[in-house]
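Yeah, one chain of the complex is gone here, protein chain that is, but the others are all in their spots.
This part shows chain A:
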């Protein structure tokens, strides 16, 4: 092996890593899109994609920097850079939109099922979301208490009552139908009836019936 070989090795190695990096980037956006779709179609809250979001946020920061740096020098070599800027910006807009919608959808679910989430699903939240939920619940309790709850008889002051056969805690409706696409052949049982799921097939099923398969990734929600 002479010097040129080493150089070539080095080059191909570094080029490989660049390509890997690009693939990882493209994959991350695809993953985010999937996470966003799932969060919007599935009735219950899904675990927060912390690492994915963090990676993407880091890249967003870099892109914002890139745009700011280059738009300062806009006058000098206007033509080459302008098109590039627009492309970067539209990509940035799209990713920002995905994360925004993803986060807002999660907050909506957290707000809607706050008491339930707090009791059973706290592990699915990011630390920011936990702080938000706790403080929002606290504000709501303050409001309810001041408005009327503290004036009611003591036995009626709780907000998470389950007595009398009626639970006061809102829970996601796991029987809601969802559209799913099957990635690996499987079969499930619904009401004592066996349902075959063939690869690449699209089905409408109760979420409860496929929630386990979604978790392991054999089935994705559409």
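Keep this in mind: a residue touches a chain if its C-beta (ideal position, glycine included) is under 8 Å from a C-beta of that chain, and two chains touch if they have at least 3 such contacts; residues count from 1.
Just so it is clear, contacts and distances are computed from a predicted model.
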Hidden subunit of the complex - UniProt protein name among "COMM domain-containing protein", "Vacuolar fusion protein MON1 homolog", "Casein kinase II subunit beta" or "DNA replication complex GINS protein PSF1": "DNA replication complex GINS protein PSF1"
Hidden-chain contact residue, picked from the options A:30, A:84, A:119 or A:139: A:139
Options A:128, A:176 or A:198, residue touching the unrepresented chain: A:128
Residue numbers in chain A that touch the chain omitted from display: 57, 60-61, 64, 68, 71, 86, 89-90, 93-94, 96-97, 99-101, 103-104, 107, 111, 128, 131-132, 135-136, 139-140, 142-144, 146-149, 151-153, 155-156, 159, 164, 166, 168
